[in-house]
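A single protein chain has been removed from this complex, and every other one stays in its place.
And now, chain A:
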Amino acid sequence: MPNMQPYQNPTYFLILGVALLPIMIGMLFGKKLHWYQTLISFAFLLLTFGGPKWEQGIALICYIVFEVCLIGIYHAYRQKKNATWIFYLAVILAIIPLVIVKITPALEHGRASFIGFLGISYLTFKVVQIIMEIRDGIIKEFKPWLVLQFLLFFPTISSGPIDRYRRFVKDYNKSVVREKYLELLDKGVWYIFLGFLYKFILAYYFGSRLEPVVSRLAVSHGGISWWLVAYMYVYSMDLFFDFAGYSLFAVGVSYIMGIETPMNFNRPFKAHNIKDFWNRWHMTLSFWFRDYIYMRLVFFIMKNKLIKSRITIANVGYFTLFLIMGFWHGLTWYYIVYGLFHACAIILCDAWLRFKKKHQAHIPSNKFTEALAIFVTFNTVCFSFLIFSGFLNVLFFHGTN
C-alpha cells in the first residue's frame, strides 16, 4: 500500500485536488456531502498512517479510542458532579500518552515510543481543550461522531492549526450559501498557491540550498563566527516559510471543505515586541497556551489570592507557559532554554511597556523608533530560533540535532 505524508509532493496535491472536486461541486449546489467528506478523510488518513507506517496507524486508533472514551466518561460524570480532582485526573489521563511519547526518546537514546504517531501533540491539545470546556459547562453535549470529526479532520491532523471544538462544529453543521462558499473557495485556492511559494520555493531555497552550506562553514570555522550568524537567519527563514507554507495548505484545504480553520501566522517578523510576536507566530498554539494555561493559572492564583503583586502573577504565568511549551517541543536542553529565553524576553517586554506607559511624554515615538523596535524584535526572535534549532548543540557539544 502506498504511503504519503501530508502536503509533501505534487502527487499528494494531485490526489487531493481530485478528491476535493465532488466536495466543491456539492458545495456550489448548496449541498454538504458529509458522508463523502468522511470517506475521503478516512482515505487520506489511510494514506498517511497506512502501508509502511501501519504501526503509527494502530497507535492512532488506540489513542483515539482511549481519548474519546475519556471525554465521554468525563462528560457523563460532569452532568452529575463537578469535583476538581476528577477534572485534574481527566486532564492528566488525557496528556499521559503525549508525555510518554515525549519522554521515551530521552530515556531510550532517541528511540521513538511505539505509542507515538504523527500529530499526537496536536490531537492532545484538542482533547484537553474539550475536557476543559466540559468542566466549564460550555460544551454541554457529548457527540462522539462530531468529536471524531473534529479530532480526525485530516487537513490539520499532522501539525495543526489547532482549531476549537465549538468553532469547528458550527462550521461543520452550517448550511452552505453559494456566495459565501465562492469566497471561501477563492481564499482557499489562494492560500494553497501562496503555500506553494512558501514551502516549495522559499523554504526549499533556504532549507535545502543555503542551510547545508552555511552550517558546514559554521562548523568548520567552529565557535562563534559570522557563519553562525548567517546560519541563524537562514534557519529562521526556513522555519518560517516551511511551517507557514504548511499551515497555508492546511487552512486552504479546510476552506475548500467549508471549515474556516484559523490562521497560524500573521506577518510575525513585523512584530513590534515579543508580546506582539506571539500574537502573530504559530497563533493557534500561542492562543491555546494563553487561553488554557496562562489565563486559567492567573485566574486561579488571583481568585485564591495566592500572590498579591500583579506583576509577579504575570511573570509566574509566563514562566509556567513557556516552560511547558519548551518541554512540549521535546526533552532537550535547547528546547527548554528556548522556552526560558522567551519567558525572560516577554517579562522584560512587559517591564518596558510599563516603563513606557509611565514616561510616555519623554519617550519619542516615530518612524525610526518603530523600525528599531521591529529590528530588535526580529533579531531577538531569530536568536531564539538559533537556540531552538539545536545547532549550538552540534557546534559546542558535538551532539546531533
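In this text, a contact is a pair of C-beta atoms (placed from the backbone, for glycine too) under 8 Å apart; a residue touches a chain by one contact, two chains touch by 3 or more; residues count from 1.
By our rule, contacts and distances are computed from a predicted model.
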* Structure fact -> Expected UniProt protein name for the omitted chain (select from "Thiamine ABC transporter substrate-binding protein", "Inhibitor of KinA", "D-alanyl carrier protein" or "Fe-S cluster assembly protein SufD") would be "D-alanyl carrier protein"
* From the list A:Leu16, A:Val91, A:Met132 or A:Leu202, which touches the chain that is not on show? -> A:Met132
* **Touch criterion as defined above, residue of A:Ala314, A:Leu331, A:Ala373 or A:Val394 at the omitted chain** => A:Ala314
* Asked: Out of A:Arg267, A:Lys303, A:His359 or A:His398, which touches the unshown chain?
  -> A:Lys303
* To do: List the residues of chain A that touch the chain left out of this view.
  => 132-133, 136-138, 275, 290-292, 294-296, 298-299, 302-303, 310, 313-314, 317, 353, 357
